[in-house]
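Sending over a structure as structure tokens; questions will come in a sec.
Heads up, one of the protein chains got dropped from this complex, but the rest are sitting where they should.
A, B and C label the chains in the order they appear, each numbered from 1.
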Amino acid sequence: MYTEIVMDHFKNPRNVGSIENADGVGQVGNAKCGDIMKIYLKINDDIIEDAKFETFGCGSAIASSSMATELIIGKSINEAVEFSNKAVVEALGGLPPVKVHCSVLAEQAIKSALYDYAQKTNKVIKGLENYTPEDEEVHCH
Amino acid sequence: MYTEIVMDHFKNPRNVGSIENADGVGQVGNAKCGDIMKIYLKINDDIIEDAKFETFGCGSAIASSSMATELIIGKSINEAVEFSNKAVVEALGGLPPVKVHCSVLAEQAIKSALYDYAQKTNKVIKGLENYTPEDEEVHCH
Amino acid sequence: MNRKIYLDNAATTKVKKEVIEEMKSYFDEMYGNPSSGIYELGRRSKEAVENARKTVADFINADEKELYFTAGGSESDNWAIKGVAFANKDKGNHIITTKIEHHAVLHTCEYLEKFGFETTYLDVDEYGMIDLEQLKSSIKPETILISIMYANNEIGTIQPIEKIGEIAKEHNIIFHTDAVQALGAVRIDVKKQHIDLMSMSAHKLGGPKGIGGMYIRKGIKIDNLIHGGGQERGKRAGTEGVQNIVGFGKAVELASKNFEQYVSKLTETRNKLMEGIKNNIPDVVLNGHPTMRLPNNVNFSYQYVEGESILLLLDMDGIAASSGSACTSGSLDPSHVLLATGLDHGTAHGSIRFTISEETTDEDINFVIETMKNIIEKLRAISPLKKNM
Partner (left out) sequence: MNRKIYLDNAATTKVKKEVIEEMKSYFDEMYGNPSSGIYELGRRSKEAVENARKTVADFINADEKELYFTAGGSESDNWAIKGVAFANKDKGNHIITTKIEHHAVLHTCEYLEKFGFETTYLDVDEYGMIDLEQLKSSIKPETILISIMYANNEIGTIQPIEKIGEIAKEHNIIFHTDAVQALGAVRIDVKKQHIDLMSMSAHKLGGPKGIGGMYIRKGIKIDNLIHGGGQERGKRAGTEGVQNIVGFGKAVELASKNFEQYVSKLTETRNKLMEGIKNNIPDVVLNGHPTMRLPNNVNFSYQYVEGESILLLLDMDGIAASSGSACTSGSLDPSHVLLATGLDHGTAHGSIRFTISEETTDEDINFVIETMKNIIEKLRAISPLKKNM
């Protein structure tokens, strides 16, 4: 069902936890749909120096969070905005079709954390101009 | 499916054949329904001295003919008129429900042969007054 | 980790040794078609089918003429509901069932809407029990069928079948019960319990997959689901799966031996697992009824964590379990059964069903409790929900 990479990131998730006084925090998903992802970013000089996550969700949600944080650490904000769920899927060696939405969630969690950073710092991040965090209405995937 | 007695009478049918110048001949059934029974009687002093049959039909039809002829040889005409399919079924140790009609056919073949005898000899046989041989219209059982 | 503990016996069971043994000769020795009664090979197969029929019928106190073989529980459910609906549509178009039925019942009822039928779905309480008063008040002059499952596959709750049967009988309405999970776990008496139709499946009690049964009380008006040859006294066409029927018969025979003893041993083991989890893991919710439940079913929700990830970690430790019903795993929706008991979505997502068998040992139970404790701790540590509470 899952690739070995997925299983590895699920069993030994990287970057678990929270960052105190994080520069950006994003939470997406909801309990109704069975997955919630919260991502914390530490940003310095437009570079993502650290990322941590907390996830409630299935195996692929946990693995996606783990992989996503791995992938964006060290990236610039501009790179991180461009970050897409495809990169997560690819890096994980693929996800079952019904689970691809977990990688989308990871992408959104990152965007949401960047948005939070932009709000807090009053910056305008290119590519995030039109972004608004998910409203509360629930659409499970 | 069949009792041992049925199988015995089917394998080694008694009284197979015809009687030349029989005193009474009866044929019932038809090819459409899959069974035809023809019974020949030799009658002397109101006693059935001999009986033979020819049958086109399934195993139980052949066994029923064989058993029926066995049962009526030596009987008086009055006894033979009273003869019922139940006696055949009983003597055979039973017949499957779908095959009981074969024993009915044997009863009818005997009645038909007795009727033929009555016609030929201008006798009135008690119990056969209202008997008319099966008309050609076919009702399979 | 080479230990293997199979605790998903509600999804399917291992076929018992004796069952396999019994089936063996029906592959290449007694392989005749039961409809070919004219020759010996055919008669032997026919006999084997009829013997199995008698065994199964006896076990539920039915006449063997009221017992029909099908391809499984789903076919039986479809047959019961569509068959009664189509055969009785001149009498009415209303069906009563519950919100916690198996999909084989629910989706069949939904399908029948297209033919003008209407269904009332009864609620259940927090334990998964229906309300007999609601049942009574749902009955209309057009009601032709009540279909209420004997025991639920996810939460194990056993309904008051005899009382439901009495209500159906009083109102002269046909009563069907899906007993797929109950057969072999609960004492069933179709006469005493006024059951008119009952679905069964062999693979839930140590028999092979793909064979089931249906009890149809004499005189019940029902259309065929599968038309064709004269098999099953003209009620269900198709060459009989003789080897599977023989296996079904044997599985029932085994179940009927020492039945009470088997059930009480199972119940004891189940209680140990239930207690163990409750006492060792905080923030859990028992799903289903505390006592009116299947002797093999343990179902808890573990708050703040999600079921699939628990299952994956269990699998790594060699433990097979399920989150809700086998059919819904892979789906993303939380179980309709858990939601019907009033669980919120988040909690429903974190539910795990263990269904034990007579092979489950105390050692297994202790290992499972210990493993679960670690898994839940681990997952809660990375869950954003826990902290918010």
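We adopt the following convention: a contact is a pair of C-beta atoms (placed from the backbone, for glycine too) under 8 Å apart; a residue touches a chain by one contact, two chains touch by 3 or more.
The shown structure was predicted, so the numbers you read here are calculated from the model rather than taken from an experiment.
Among C:G128, C:G184 or C:G241, only C:G241 touches the chain left out of the display.
When you scan C:N51, C:N224 or C:T267 for touch with the missing chain, the hit is C:N224. In the complete complex, the hidden chain is touched by one of B:K11, B:K86 or B:K126, namely B:K11. One of B:I36, B:A68 or B:L128 touches the chain omitted from the figure, and that residue is B:I36. Hidden from this view is one chain, which touches chain B at 2, 7, 10-11, 13, 16-17, 27, 31-38, 53-59, 61-62, 98, 101, 140-141. Looking at chain A, the residues touching the absent chain are 1. Listed by residue number, the positions of chain C touching the unshown chain are 6, 8, 11-17, 19-20, 27-28, 31-33, 35-42, 70-75, 77-78, 86, 102-105, 107-108, 110-111, 114, 201, 203, 208-211, 223-231, 237-244, 308, 311-312, 314-315, 320-323, 325-327, 329-331.
Here is the rule we go by: only the chains that are shown with their structure count from here on.
Taken as a graph of touching chains, this assembly is arranged as a line, each chain contacting the next along an open chain of partners. Note: centroid distance chain A to chain C, computed from Cα atoms, is 41 Å. Remark: chain A and chain B have CA centroids separated by 93 Å (rounded to whole angstrom). The multi-chain contact residues of chain A, meaning those touching 2 or more other chains, do not exist; every residue touches at most one other chain.
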